[in-house]
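This report refers to the structure that appears directly beneath it.
A single protein chain has been omitted; all remaining protein chains appear in their positions.
Letters A, B and C mark the chains as written, and numbering starts fresh at 1 in each.
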Amino acid sequence: MNTIRIQTDDFDVNAEIAKLKTSGDVGAVVTFTGAVRRDADIQSMTLEHYAGMTEREIARHMTEACSRWPIAGATVIHRIGKLAPGENIVLVAVASSHRQMAFAAAEFLMDYLKARAPFWKLEERNAASRWVEARNVDDDGLSRWRED
Amino acid sequence: MNTIRIQTDDFDVNAEIAKLKTSGDVGAVVTFTGAVRRDADIQSMTLEHYAGMTEREIARHMTEACSRWPIAGATVIHRIGKLAPGENIVLVAVASSHRQMAFAAAEFLMDYLKARAPFWKLEERNAASRWVEARNVDDDGLSRWRED
Amino acid sequence: MTILYFAWVRQQLGRGEETIDLPAGVKTIGDLANHLRQRGGAFGEAFSDRKRIRAAVNQEHVPWDAAVHAEDEVAFFPPVTGG
Partner (left out) sequence: MTILYFAWVRQQLGRGEETIDLPAGVKTIGDLANHLRQRGGAFGEAFSDRKRIRAAVNQEHVPWDAAVHAEDEVAFFPPVTGG
(Lines give C-alpha, C1' and ligand atoms only; values in the text may rest on other atoms or scores of the structure.)
Protein backbone atom coordinates (compact mmCIF):
# COMPACT_ATOMS: atom_id res chain seq x y z
CA MET A 1 0.00 0.00 0.00
CA ASN A 2 1.69 3.18 -1.19
CA THR A 3 0.78 6.71 -0.09
CA ILE A 4 1.87 10.06 -1.52
CA ARG A 5 0.71 13.32 0.00
CA ILE A 6 1.77 16.92 -0.60
CA GLN A 7 0.31 19.03 2.18
CA THR A 8 0.75 22.16 4.28
CA ASP A 9 -0.06 20.36 7.55
CA ASP A 10 2.42 18.46 9.67
CA PHE A 11 2.40 14.65 9.64
CA ASP A 12 2.09 12.04 12.38
CA VAL A 13 4.90 9.47 12.17
CA ASN A 14 3.19 7.08 14.61
CA ALA A 15 0.03 7.05 12.50
CA GLU A 16 1.97 6.45 9.26
CA ILE A 17 3.97 3.59 10.81
CA ALA A 18 0.74 2.05 12.15
CA LYS A 19 -0.85 2.20 8.68
CA LEU A 20 2.19 0.58 7.03
CA LYS A 21 2.31 -2.18 9.64
CA THR A 22 -1.07 -3.43 8.44
CA SER A 23 0.12 -3.92 4.86
CA GLY A 24 1.31 -7.51 4.84
CA ASP A 25 4.13 -9.42 6.48
CA VAL A 26 5.83 -6.40 8.02
CA GLY A 27 8.75 -6.96 10.37
CA ALA A 28 10.50 -3.65 9.81
CA VAL A 29 9.53 -0.03 9.22
CA VAL A 30 12.20 2.56 8.44
CA THR A 31 11.30 6.23 8.53
CA PHE A 32 13.18 9.33 7.50
CA THR A 33 12.01 12.68 8.86
CA GLY A 34 13.58 15.80 7.39
CA ALA A 35 13.22 19.09 9.26
CA VAL A 36 14.15 22.74 8.78
CA ARG A 37 17.54 23.10 10.45
CA ARG A 38 17.83 25.51 13.36
CA ASP A 39 20.31 27.81 11.70
CA ALA A 40 20.64 30.91 13.85
CA ASP A 41 19.84 33.25 10.96
CA ILE A 42 16.88 31.51 9.36
CA GLN A 43 13.46 32.88 10.26
CA SER A 44 11.52 30.57 7.96
CA MET A 45 11.62 28.42 4.84
CA THR A 46 8.93 28.48 2.16
CA LEU A 47 8.49 25.42 -0.03
CA GLU A 48 7.05 25.60 -3.54
CA HIS A 49 6.39 22.63 -5.81
CA TYR A 50 5.15 21.72 -9.28
CA ALA A 51 1.71 20.28 -8.53
CA GLY A 52 1.00 17.24 -10.67
CA MET A 53 4.58 16.59 -11.69
CA THR A 54 5.58 16.06 -8.05
CA GLU A 55 3.03 13.32 -7.46
CA ARG A 56 3.77 11.64 -10.82
CA GLU A 57 7.50 11.62 -10.23
CA ILE A 58 7.24 10.34 -6.67
CA ALA A 59 4.83 7.61 -7.79
CA ARG A 60 7.20 6.57 -10.56
CA HIS A 61 10.08 6.21 -8.11
CA MET A 62 7.94 4.34 -5.59
CA THR A 63 7.13 1.87 -8.33
CA GLU A 64 10.83 1.57 -9.03
CA ALA A 65 11.56 1.01 -5.33
CA CYS A 66 8.90 -1.71 -5.22
CA SER A 67 10.48 -3.45 -8.20
CA ARG A 68 13.97 -3.34 -6.67
CA TRP A 69 13.11 -4.47 -3.16
CA PRO A 70 10.29 -6.66 -1.80
CA ILE A 71 8.65 -3.89 0.20
CA ALA A 72 5.17 -4.16 1.69
CA GLY A 73 4.38 -0.45 1.46
CA ALA A 74 5.86 3.02 1.25
CA THR A 75 4.72 6.48 2.28
CA VAL A 76 6.02 9.86 1.15
CA ILE A 77 4.60 13.02 2.67
CA HIS A 78 6.15 16.34 1.65
CA ARG A 79 5.06 19.62 3.15
CA ILE A 80 4.77 22.88 1.21
CA GLY A 81 4.27 26.48 2.34
CA LYS A 82 6.02 28.42 5.09
CA LEU A 83 7.85 26.41 7.75
CA ALA A 84 9.71 27.55 10.87
CA PRO A 85 13.09 26.16 12.03
CA GLY A 86 12.61 22.73 13.60
CA GLU A 87 9.41 22.04 11.69
CA ASN A 88 9.11 18.85 9.68
CA ILE A 89 9.53 19.05 5.90
CA VAL A 90 9.36 15.49 4.65
CA LEU A 91 8.55 11.96 5.75
CA VAL A 92 9.61 8.83 3.93
CA ALA A 93 8.49 5.54 5.49
CA VAL A 94 9.02 2.05 4.12
CA ALA A 95 7.73 -1.25 5.47
CA SER A 96 9.25 -4.59 4.62
CA SER A 97 9.61 -8.09 5.95
CA HIS A 98 13.34 -7.50 6.53
CA ARG A 99 15.34 -4.54 7.67
CA GLN A 100 17.93 -4.29 4.90
CA MET A 101 15.24 -3.85 2.25
CA ALA A 102 13.43 -1.22 4.30
CA PHE A 103 16.64 0.76 4.86
CA ALA A 104 17.69 0.54 1.22
CA ALA A 105 14.31 1.56 -0.19
CA ALA A 106 13.91 4.47 2.25
CA GLU A 107 17.36 5.79 1.40
CA PHE A 108 16.70 5.37 -2.33
CA LEU A 109 13.45 7.35 -2.08
CA MET A 110 15.10 10.14 -0.08
CA ASP A 111 18.02 10.37 -2.53
CA TYR A 112 15.51 10.61 -5.32
CA LEU A 113 13.41 13.25 -3.57
CA LYS A 114 16.48 15.40 -2.95
CA ALA A 115 17.76 15.13 -6.49
CA ARG A 116 14.71 14.96 -8.74
CA ALA A 117 11.40 15.88 -7.12
CA PRO A 118 10.26 19.36 -8.22
CA PHE A 119 10.42 21.26 -4.93
CA TRP A 120 12.15 24.58 -4.27
CA LYS A 121 13.02 26.24 -0.99
CA LEU A 122 13.03 29.96 -0.28
CA GLU A 123 14.97 30.82 2.88
CA GLU A 124 14.02 33.95 4.77
CA ARG A 125 16.87 35.29 6.88
CA ASN A 126 17.57 38.73 8.29
CA ALA A 127 14.61 40.22 6.42
CA ALA A 128 16.07 38.99 3.09
CA SER A 129 14.98 35.96 1.16
CA ARG A 130 17.06 33.67 -1.01
CA TRP A 131 16.29 30.57 -3.08
CA VAL A 132 18.30 27.60 -1.83
CA GLU A 133 20.76 26.43 -4.50
CA ALA A 134 20.83 22.77 -5.46
CA ARG A 135 23.90 20.97 -4.20
CA ASN A 136 25.71 18.61 -6.53
CA VAL A 137 26.17 16.18 -3.67
CA ASP A 138 22.47 15.36 -3.97
CA ASP A 139 22.92 14.23 -7.56
CA ASP A 140 25.75 12.04 -6.31
CA GLY A 141 23.39 10.50 -3.77
CA LEU A 142 21.13 9.44 -6.60
CA SER A 143 23.83 8.21 -8.96
CA ARG A 144 24.79 5.23 -6.80
CA TRP A 145 21.37 3.68 -7.50
CA ARG A 146 21.85 3.71 -11.28
CA GLU A 147 22.58 0.33 -12.74
CA ASP A 148 24.59 1.38 -15.78
CA MET B 1 21.99 13.03 23.67
CA ASN B 2 21.88 9.24 23.74
CA THR B 3 19.11 7.14 25.27
CA ILE B 4 19.01 3.40 25.99
CA ARG B 5 15.96 1.77 27.49
CA ILE B 6 15.02 -1.88 28.00
CA GLN B 7 11.35 -2.01 28.90
CA THR B 8 8.17 -4.08 28.76
CA ASP B 9 6.03 -1.14 27.60
CA ASP B 10 5.58 -0.03 24.01
CA PHE B 11 7.38 3.10 22.78
CA ASP B 12 6.15 6.30 21.14
CA VAL B 13 8.10 7.04 17.94
CA ASN B 14 6.77 10.61 17.69
CA ALA B 15 7.97 11.40 21.20
CA GLU B 16 11.42 9.90 20.58
CA ILE B 17 11.83 11.84 17.32
CA ALA B 18 10.74 15.06 19.07
CA LYS B 19 13.34 14.53 21.81
CA LEU B 20 16.11 13.88 19.28
CA LYS B 21 15.18 16.96 17.26
CA THR B 22 16.09 19.17 20.22
CA SER B 23 19.65 17.82 20.41
CA GLY B 24 21.57 20.20 18.19
CA ASP B 25 21.62 21.01 14.49
CA VAL B 26 19.23 18.25 13.45
CA GLY B 27 18.04 18.13 9.85
CA ALA B 28 17.35 14.41 9.66
CA VAL B 29 16.01 11.70 11.92
CA VAL B 30 16.01 8.07 10.78
CA THR B 31 14.04 5.50 12.76
CA PHE B 32 13.86 1.75 12.56
CA THR B 33 10.90 -0.01 14.15
CA GLY B 34 11.04 -3.78 14.38
CA ALA B 35 7.84 -5.70 15.08
CA VAL B 36 6.74 -9.27 15.67
CA ARG B 37 5.83 -10.60 12.23
CA ARG B 38 2.27 -11.72 11.67
CA ASP B 39 3.13 -15.31 10.93
CA ALA B 40 -0.10 -17.31 10.86
CA ASP B 41 1.17 -19.80 13.43
CA ILE B 42 2.76 -17.54 16.01
CA GLN B 43 0.65 -16.78 19.07
CA SER B 44 3.30 -14.74 20.87
CA MET B 45 6.99 -14.08 21.26
CA THR B 46 8.73 -13.77 24.62
CA LEU B 47 11.96 -11.78 24.82
CA GLU B 48 14.60 -12.42 27.45
CA HIS B 49 17.81 -10.43 27.91
CA TYR B 50 20.97 -10.27 30.00
CA ALA B 51 20.30 -7.23 32.19
CA GLY B 52 23.40 -5.13 32.62
CA MET B 53 25.32 -6.60 29.68
CA THR B 54 22.63 -5.42 27.28
CA GLU B 55 22.87 -1.79 28.33
CA ARG B 56 26.68 -1.87 28.42
CA GLU B 57 26.95 -3.40 24.97
CA ILE B 58 24.42 -1.03 23.40
CA ALA B 59 26.16 1.96 25.01
CA ARG B 60 29.51 0.79 23.67
CA HIS B 61 28.16 0.56 20.13
CA MET B 62 26.41 3.92 20.40
CA THR B 63 29.77 5.41 21.34
CA GLU B 64 31.26 3.72 18.30
CA ALA B 65 28.47 5.07 16.06
CA CYS B 66 29.11 8.57 17.42
CA SER B 67 32.81 8.27 16.61
CA ARG B 68 32.14 7.07 13.06
CA TRP B 69 29.47 9.58 12.09
CA PRO B 70 28.72 13.13 13.28
CA ILE B 71 25.40 12.27 14.86
CA ALA B 72 23.52 14.60 17.18
CA GLY B 73 21.83 11.87 19.18
CA ALA B 74 20.71 8.26 19.15
CA THR B 75 17.98 6.28 20.91
CA VAL B 76 17.65 2.53 21.32
CA ILE B 77 14.58 1.09 23.02
CA HIS B 78 14.23 -2.68 23.18
CA ARG B 79 11.20 -4.38 24.63
CA ILE B 80 11.30 -7.57 26.72
CA GLY B 81 8.55 -9.90 27.90
CA LYS B 82 5.64 -11.39 25.99
CA LEU B 83 4.65 -9.71 22.71
CA ALA B 84 1.81 -10.46 20.29
CA PRO B 85 2.14 -10.51 16.48
CA GLY B 86 2.27 -6.95 15.15
CA GLU B 87 3.59 -5.53 18.42
CA ASN B 88 6.75 -3.45 18.39
CA ILE B 89 10.00 -5.07 19.55
CA VAL B 90 12.70 -2.48 18.98
CA LEU B 91 13.21 1.16 18.09
CA VAL B 92 16.46 2.64 16.83
CA ALA B 93 16.41 6.36 16.10
CA VAL B 94 19.33 8.52 15.00
CA ALA B 95 19.43 12.29 14.51
CA SER B 96 22.03 14.04 12.41
CA SER B 97 22.57 17.19 10.42
CA HIS B 98 22.55 15.16 7.19
CA ARG B 99 20.60 12.19 6.02
CA GLN B 100 23.40 9.85 4.92
CA MET B 101 24.93 9.87 8.40
CA ALA B 102 21.57 9.24 10.05
CA PHE B 103 20.82 6.29 7.73
CA ALA B 104 24.29 4.78 8.14
CA ALA B 105 24.35 5.05 11.93
CA ALA B 106 20.81 3.66 12.32
CA GLU B 107 21.63 0.69 10.11
CA PHE B 108 24.90 0.09 11.96
CA LEU B 109 23.11 0.08 15.33
CA MET B 110 20.43 -2.32 14.05
CA ASP B 111 23.02 -4.69 12.54
CA TYR B 112 24.80 -4.63 15.86
CA LEU B 113 21.64 -5.26 17.89
CA LYS B 114 20.72 -8.23 15.73
CA ALA B 115 24.16 -9.80 15.86
CA ARG B 116 25.56 -8.99 19.29
CA ALA B 117 23.08 -7.65 21.85
CA PRO B 118 22.19 -10.35 24.40
CA PHE B 119 18.50 -10.89 23.65
CA TRP B 120 16.75 -14.20 23.02
CA LYS B 121 13.33 -14.86 21.55
CA LEU B 122 10.99 -17.68 22.52
CA GLU B 123 8.26 -18.25 19.92
CA GLU B 124 4.98 -19.76 21.07
CA ARG B 125 3.12 -21.46 18.24
CA ASN B 126 0.45 -24.15 18.27
CA ALA B 127 0.77 -24.62 22.02
CA ALA B 128 4.49 -25.39 21.63
CA SER B 129 7.37 -23.02 22.30
CA ARG B 130 10.72 -22.85 20.58
CA TRP B 131 13.78 -20.64 21.00
CA VAL B 132 14.49 -18.72 17.81
CA GLU B 133 17.84 -19.77 16.30
CA ALA B 134 20.36 -17.12 15.40
CA ARG B 135 20.73 -16.63 11.67
CA ASN B 136 24.21 -16.33 10.20
CA VAL B 137 22.96 -13.59 7.89
CA ASP B 138 22.86 -11.32 10.94
CA ASP B 139 26.56 -11.79 11.52
CA ASP B 140 27.08 -10.88 7.88
CA GLY B 141 25.12 -7.67 8.41
CA LEU B 142 27.58 -6.71 11.11
CA SER B 143 30.73 -7.74 9.27
CA ARG B 144 30.48 -5.03 6.64
CA TRP B 145 31.09 -2.39 9.33
CA ARG B 146 34.41 -3.89 10.39
CA GLU B 147 37.40 -1.94 9.22
CA ASP B 148 39.93 -4.71 9.05
CA MET C 1 1.11 25.50 -25.25
CA THR C 2 1.16 26.17 -21.53
CA ILE C 3 4.42 27.37 -19.99
CA LEU C 4 4.92 27.21 -16.20
CA TYR C 5 7.64 28.97 -14.22
CA PHE C 6 8.77 28.10 -10.70
CA ALA C 7 10.89 29.52 -7.86
CA TRP C 8 13.25 32.40 -8.85
CA VAL C 9 12.35 32.02 -12.52
CA ARG C 10 8.71 32.72 -11.63
CA GLN C 11 9.68 35.64 -9.38
CA GLN C 12 12.04 37.19 -11.89
CA LEU C 13 9.52 36.93 -14.73
CA GLY C 14 6.67 38.17 -12.54
CA ARG C 15 4.42 35.31 -13.67
CA GLY C 16 3.87 31.63 -12.92
CA GLU C 17 2.11 30.64 -16.11
CA GLU C 18 1.36 31.74 -19.63
CA THR C 19 -0.29 30.25 -22.71
CA ILE C 20 1.23 30.85 -26.15
CA ASP C 21 0.97 29.44 -29.64
CA LEU C 22 3.94 27.32 -30.60
CA PRO C 23 6.33 29.90 -32.12
CA ALA C 24 7.51 29.33 -35.70
CA GLY C 25 10.75 27.37 -35.88
CA VAL C 26 10.56 26.05 -32.31
CA LYS C 27 11.11 22.30 -32.38
CA THR C 28 12.94 21.61 -29.07
CA ILE C 29 12.76 22.87 -25.52
CA GLY C 30 16.11 24.56 -26.21
CA ASP C 31 14.57 26.42 -29.17
CA LEU C 32 11.75 27.56 -26.86
CA ALA C 33 14.21 28.83 -24.24
CA ASN C 34 16.00 30.83 -26.97
CA HIS C 35 12.70 32.23 -28.17
CA LEU C 36 11.83 33.38 -24.65
CA ARG C 37 15.31 34.87 -24.11
CA GLN C 38 14.83 36.96 -27.25
CA ARG C 39 11.89 38.73 -25.59
CA GLY C 40 14.60 40.60 -23.68
CA GLY C 41 14.11 42.29 -20.29
CA ALA C 42 13.47 39.86 -17.42
CA PHE C 43 13.18 37.01 -19.95
CA GLY C 44 16.53 37.92 -21.48
CA GLU C 45 18.14 37.75 -18.05
CA ALA C 46 16.36 34.63 -16.77
CA PHE C 47 17.29 32.61 -19.86
CA SER C 48 20.80 34.03 -20.31
CA ASP C 49 22.55 31.19 -18.46
CA ARG C 50 21.07 27.83 -19.27
CA LYS C 51 23.10 26.09 -16.58
CA ARG C 52 20.89 27.78 -14.00
CA ILE C 53 17.66 26.43 -15.50
CA ARG C 54 16.03 23.03 -15.92
CA ALA C 55 13.05 22.09 -18.07
CA ALA C 56 10.14 19.65 -18.05
CA VAL C 57 7.77 18.67 -20.87
CA ASN C 58 4.45 17.18 -19.84
CA GLN C 59 5.70 16.87 -16.26
CA GLU C 60 8.87 14.96 -17.06
CA HIS C 61 12.43 16.23 -16.71
CA VAL C 62 13.92 16.64 -20.19
CA PRO C 63 17.26 17.64 -21.77
CA TRP C 64 17.45 20.75 -23.98
CA ASP C 65 17.14 18.78 -27.22
CA ALA C 66 13.77 17.25 -26.25
CA ALA C 67 10.95 17.90 -28.74
CA VAL C 68 8.05 20.24 -27.90
CA HIS C 69 4.62 20.31 -29.54
CA ALA C 70 1.71 22.76 -29.66
CA GLU C 71 -0.34 21.05 -26.92
CA ASP C 72 2.49 20.44 -24.45
CA GLU C 73 2.73 21.59 -20.85
CA VAL C 74 6.22 23.01 -20.57
CA ALA C 75 7.96 24.18 -17.38
CA PHE C 76 11.16 26.10 -16.57
CA PHE C 77 12.66 26.09 -13.09
CA PRO C 78 15.93 26.08 -11.15
CA PRO C 79 17.58 22.79 -10.14
CA VAL C 80 15.31 21.23 -7.53
CA THR C 81 15.96 21.38 -3.77
CA GLY C 82 13.36 19.13 -2.17
CA GLY C 83 13.48 16.90 0.89
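Structure notes:
Note that in this section a contact is a pair of C-beta atoms (placed from the backbone, for glycine too) under 8 Å apart; a residue touches a chain by one contact, two chains touch by 3 or more.
Computed from a prediction, not measured in an experiment: that's the story for all the values here.
The chain that is not displayed touches the following shown chains in the complete assembly: B. The chain not shown here is touched by just one of B:Gly52, B:Pro70 or B:Gly86, and that residue is B:Gly52.
One chain of the complex is left out; on chain B, the residues touching it are 34, 47-50, 52-53, 56-57, 78, 89-90, 110, 113-122, 131-135, 138.
The rule is simple: only the chains that are shown with their structure count from here on.
Setting chain A aside and leaving every other chain in place, the chains that still touch one another form these groups: B | C.
Chain centres here are means of the Cα atoms, and by that rule the chain farthest away from chain C is B. Spacing of chain B relative to chain C, judged by their CA centroids, is 48 angstrom.
Look at where the CA atoms of chain A average out and do the same for chain C: the two points lie 26 Å apart.
In chain A, the residues touching two or more other chains are 34, 110, 114.
Those residues of chain C in touch with two or more other chains are numbered 83.
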